[in-house]
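Below is one structure, written out as structure tokens; the observations come after it.
Every protein chain of the complex appears in place save one, which is left out.
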Amino acid sequence: MKVRYFALLREATHKREEEWTRPAPDVRTLVNDLVALYGEPFAKWVMKDGDLYGFTAILLDGKDVRGRGGLDCSLEGVAEVDIFPPLAGG
Amino acid sequence: MGMMLTIHPEKCTGCRNCELACALEHGGDFRIKASRIHVYAWEREAFSVPMMCQQCSDASCVTVCMPKAMHRNPATGLVEYDASKCIGCKMCVQACAFGNAAWDALTASILKCDTCDGDPACAKICPTGALEWTDDDLAVQARKKSFATKIKNAFSEAQS
Partner (left out) sequence: MNGWMGKILRVDLGSGKISTERLDPKTARDYLGARGLGTKIMWDEVDPNVDPLSPENKLIFAPGPFSGTFAPSSGRYDVVTKGPLTGTIAASNSGGSFGAELKFAGWDAVILEGKAAKPTWLSIVDDVVELRDASRLWGKDVPETTEALYAEASEDSKVACIGPAGERMVLFASIMNEMQRAAGRTGVGAVMGSKNLKAIVVRGSKGVKVADKDAFVAACGEASRKIKEHPVGGTGLRLYGTNVLVNILNSIGGLPTNNFQTGHFANADMVGGETLAANQLQRPRGCFACIISCGRGTKVTNPKYKGEGEGPEYETAWGFGPDCGIDDLDAVIKANYICNELGLDTISMGGTVACAVEMFDKGIITLEDTEGLDLRSGNAEAMVEAVRLTGIGEGFGKKLALGSYRLASLYGHPEMSMTAKKQEMPAYEPRAVQGIGLNYATNNRGGCHVRGYTISPEVLGVPVKYDKDATEGKPELVAMFQNLTGAIDSSGACLFTTFGIGADDYAAMLTALTGVKYTGDDFVKCGERVWNLERLWNNRSGFTAADDAIPERLTTVPMPTGPSKGAVSHVKEMMPHYYAVRGWDAEGRPTPEKLAELELA
């Protein structure tokens, strides 16, 4: 499974993407492992009060987890996870 | 030791919030032509620099002011302007090498940064920290350190 980072999360991870090989049945497991690995600079844009930060977009093969189960979304069969910190433009 | 307004032009976005805050603080409305601080922009290069009284130690505005309206406050080290003594000769305007004293015809007075009595509204509103109200000796150290950081980063990038 490929995990890709954007905007401030590239600063936090010093990566654009990586191949994720650890077992990750659901988004919660993946995010917890990423938080443990990259610490506060990563966590502060992704988590809030133990849940996913409402402005943070985690896309599983292009589908946003928000409104579709959030952290409980299964990662089975997912090839690409894109994680965006809060952002906007226009 | 005193306090000073430090300018970091590399952080200035050209938003002119400093001019607005200064005008409101001193005049009660947003007449920014009467602001004591002005931001000059180079539009082709998208660069801008805020300018206001530098509070010179050897201040030409003080030297030329005959009625001593422009004077140094020994306690703060700042150059202060006493409007009640001003005769409107505008010598300070002519003397300031930086152009940081100006004559306001509407109020018939000199416009010069008074640091809002030690709590400058411009620095408070500046959204990027391009204007900072700091100890006058430490301000220099901070600038040094910020430049040192750039050198350090350049080295880190070169090595990685």
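Each chain gets a letter, A and B, in the order it is written, and its residues are counted from 1.
The rule we apply is simple: a residue touches a chain if its C-beta (ideal position, glycine included) is under 8 Å from a C-beta of that chain, and two chains touch if they have at least 3 such contacts.
Given the structure is predicted, the values throughout are model-derived calculations rather than measurements.
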item	value
Contact partner of the left-out chain, one of B:4, B:21 or B:113	B:21
Absent-chain interface as seen on subunit A, which is shown	4, 6-8, 10, 16, 45, 54-57, 59, 61-64, 66-67, 82, 84-90
Residues in subunit B touching the chain absent from view	10-11, 13-17, 20-21, 23-24, 27-34, 41, 43-47, 106, 125, 127-128
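Assume only the chains that are shown with their structure count from here on.
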item	value
Averaged-CA centre spacing for the pair subunit B and subunit A, given as whole angstrom	45
